[in-house]
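Have a look at this one.
Complex shown without one protein chain; remaining protein chains in place.
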Amino acid sequence: MGEIGTKLGLDELAGGAAAISKALLAEFIGNLLLNFFGCGSCVNVGAAVGGIITIAMAFGLAVYAAVSVIGHISGGHINPAVTIGLLSVGRVKPIRAVLYIIAQCAGAAAGSGILKALTPEKVAGPLGATSLGNEVTQLQGFGIEFFLGFVLVFVVCGVCDPNKPDSKATAPLAIGLTVTMGHLCAVDYTGSSMNPARSFGSALVINTWADHWVYWAGPIAGGIVGALLYVHGFSASVPDTPT
Amino acid sequence: MGEIGTKLGLDELAGGAAAISKALLAEFIGNLLLNFFGCGSCVNVGAAVGGIITIAMAFGLAVYAAVSVIGHISGGHINPAVTIGLLSVGRVKPIRAVLYIIAQCAGAAAGSGILKALTPEKVAGPLGATSLGNEVTQLQGFGIEFFLGFVLVFVVCGVCDPNKPDSKATAPLAIGLTVTMGHLCAVDYTGSSMNPARSFGSALVINTWADHWVYWAGPIAGGIVGALLYVHGFSASVPDTPT
Amino acid sequence: MGEIGTKLGLDELAGGAAAISKALLAEFIGNLLLNFFGCGSCVNVGAAVGGIITIAMAFGLAVYAAVSVIGHISGGHINPAVTIGLLSVGRVKPIRAVLYIIAQCAGAAAGSGILKALTPEKVAGPLGATSLGNEVTQLQGFGIEFFLGFVLVFVVCGVCDPNKPDSKATAPLAIGLTVTMGHLCAVDYTGSSMNPARSFGSALVINTWADHWVYWAGPIAGGIVGALLYVHGFSASVPDTPT
Partner (left out) sequence: MGEIGTKLGLDELAGGAAAISKALLAEFIGNLLLNFFGCGSCVNVGAAVGGIITIAMAFGLAVYAAVSVIGHISGGHINPAVTIGLLSVGRVKPIRAVLYIIAQCAGAAAGSGILKALTPEKVAGPLGATSLGNEVTQLQGFGIEFFLGFVLVFVVCGVCDPNKPDSKATAPLAIGLTVTMGHLCAVDYTGSSMNPARSFGSALVINTWADHWVYWAGPIAGGIVGALLYVHGFSASVPDTPT
């Protein structure tokens, strides 16, 4: 295998087909759960209407649950913006990144598809698809999604910093509650995607693609900046005394 | 004692009557608290109406409290779907599983019964009993409850994995907040049982059994799949360095 | 000092006047914060009306904050039901218990008094005082408060069990969120006191004492049962291997 192959991550495929398959399955399941439960919380089946807090908690706690369970298998990205952010700082290799993103989108589509099948047609509505709020321009939507991707990947890098072992036990909670925080602010701006796969899965099952580029470009651009800023600006130094 | 007796778990009874009695009492108390406080949050005593988030937080935090206190005694299942899920992967023996489920159902019935006695008849309503939402079919209800049981047992297996010691301190919180997450999505689909004992206790005190099979079949089927997927797909390997 | 003196805890006073003064100040501050912020969340200053979830989170997070800060000084009871529960299992001595309860009530009165001074008279209303809900009888109120005191002290004993070191880091959170859980269920039954000092402080500043005995008898009786059940039924055994 040549140098380029190693750089792209071909060695990961050759050496560990079982490991990478397991990681792809983990990402698939993670995104399935996120779209099923998160988007499910957006549906109003009956009179008991939820609100921003309901949706924000559902998405955040779904991420908390998924990352808690599969973090040790795949890293628990369940989000192309996280995967590309980590790619930009060399923490993930290109081939793995491409495969992750495919698995994430497939999982999100499966989650939204199952949700559609389990929801009475009369109340399904847009099934939690993300769309720009009242008078929000595409550029504004891009900006909001940029900051959502930024804060998410900035937090992921910060709480998973190998030189901050105190953060490890609560990392999945911090990541999940950052997703909640983003939704509390941005549900009525852009639907608060933070995650291209999540928007892709929702868009696919209702076949509506208005402003869809916003949900890829925004979180990914923000995620890259968040990863670069943390890794080059704020990485913890190796602790000198064991705690 | 023969080989079959060991397989069924007869040895656990013979060798540790005190230990198993204590575990059954723990499960009884856990389910009592869950039905008392969870279903209590569904009752509207006066003008201060709660909503999905109130109910979702009450059930999730009741699970968090109960698992925090009794986890070391019985494992803190307080849910037949968890018990049968763990049975399916050999983590619980059959006789213990049957006794646990009886204790869980008795505890849930006690919790709902006490709640009924302490609630003014005029405002009691269905006392938090689970029922299918507007236009939700039995099959859809089964599917929703399947995924609720799946995610719960998947998380239980993930955060209690003995080779992931970092998860231990926050395991009860992760389990409780997964219950909250499920409710945020599914309260208006099926009442979000996730737990056959919880539905049984509620149904018993108001003596209403419509669609009751959904609340047993769904979470248990999902719990078995969740346990099998985690244990055979995602179990952590033994860590090589102590943390 | 005779045997009876030791039993009552006279030695704690003689040997450590500074230590016990500090503990009493800690309890005073803890209850002041609880009544100030908790009851403050019940006031509707303007149009932005909160609800059960707002009140439940405020009381629970106030307990989380207070216990996090003063737990190492006084044990962080900030509640006569906790103090008497722990007294009933020999974890607190009688004289200390009496002094704690006085400090707790004084702190709660101070918190509610300051809140009154800082709230426009027009919108003050009952300033968060606890009262029985619509059609709730005194006996029902007693029962509800019994279970609120029970679950709180049961959780306190469980997460502070010295043989469960894994619970230590998250103990204040578990205790605080149990207070939130109780409120989610019981705000509209009894105001969800869980805590005689909290009800005393509120009652004092608006000088309204209807059904006041319920808020002493209920949580204290429940707290005693919760402590006895945990300590005699569920205490963890000494761990044989260090984790």
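For this structure, a couple of remarks:
Here the chain labels run A, B and C in written order, and each chain numbers its own residues starting at 1.
As a working rule, a contact is a pair of C-beta atoms (placed from the backbone, for glycine too) under 8 Å apart; a residue touches a chain by one contact, two chains touch by 3 or more.
Note that the coordinates shown come from a computational prediction; the quantities given were computed from them, not determined experimentally.
Interface note for the absent chain: among C:Ile29, C:Val151 or C:Val214, the touching residue is C:Ile29. The residue from A:Ile84, A:Ala186 or A:Ala221 that touches the chain not shown here is A:Ala186. Think of the hidden chain as still there; on subunit C it touches residues 22, 25-26, 29, 33, 36-38, 40-41, 43-46, 48-51, 53-55, 57-58, 61-62, 64-65, 68-70, 72-73, 114, 117-120, 122-123, 165, 168-170, 172-173. Within the complete assembly, residues 51-53, 56, 133-137, 140, 143-144, 147, 151, 154-155, 157-159, 164, 166-167, 169-170, 173-174, 177-178, 180-182, 184-189, 229-230, 233-234, 236, 243 of subunit A touch the chain that is not shown.
Heads up, the rule we're going with is that only the chains that are shown with their structure count from here on.
Interchain contacts link the chains end to end along an open line, per the touch definition above.
Centre-to-centre, using mean CA coordinates, subunit A is 40 Å away from subunit C. Residue positions 53, 169 of subunit A are each in touch with at least two other chains.
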